[in-house]
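A single protein chain has been omitted; all remaining protein chains appear in their positions.
Up next is chain A:
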Amino acid sequence: MTRVKRGNVARKRRNKILELNRGYRGSHSTLFRTAQQRTLKALTTAYTDRRKKKRTYRRLWIRRINAAVRTKGTTYSKFIHTMKKDQIMLNRKVLSQLVILDPPSFSTLTK
C-alpha cells in the first residue's frame, strides 16, 4: 500500500460538530469530545422540542382564550362547544390573537 497521510479528514469531521457549538460555555465550544456530547443532546432536544412547541403554543392559546371567555361569563369548554355547533372554524391561535388585538370582534363571538 502506498503511504496515506490522514490529512485534514479528521479535522473536518470534528469541525462539523464544533461549528454547531458556537457560544457554548467553556470547553463545550472548543474541545471536540466534550462538545460532541453537548451537540448530541442539543440536537435531540431540538428534535423533540419542535414537536413540543406545537403542544406548548396550543396550551398557551387555550389558557388565553379561557381567561378572556371567563370575563364574559362562560368557560372555555362551553365556548368551544358553541363554536363547533355554529361551525365557526377559527382555530385557537387566531382566537387568542383576536382576544388581544381585536377585543370587539372577540366579544361578538362570545355572544
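Things worth noting here:
As a working rule, a residue touches a chain if its C-beta (ideal position, glycine included) is under 8 Å from a C-beta of that chain, and two chains touch if they have at least 3 such contacts; residues count from 1.
In the analysis below, contacts and distances are computed from a predicted model.
Selecting from "Iron-sulfur cluster assembly protein", "Ribosomal protein L13", "Proteasome subunit beta" or "Peroxin-7", the unshown chain of this assembly corresponds to "Ribosomal protein L13" (UniProt protein name). In the complete complex, the hidden chain is touched by one of A:2, A:48 or A:108, namely A:108. For the options A:21, A:39 or A:96, the residue in contact with the chain missing from this view is A:96. Looking at A:18, A:65 or A:80, the residue that reaches the missing chain in the full complex is A:65. With the whole complex as reference, residues 57, 60-61, 63-65, 67-68, 70-71, 73-74, 78, 82, 85-86, 88, 90, 93-94, 96-101, 103, 105-106, 108-111 of chain A touch the missing chain.
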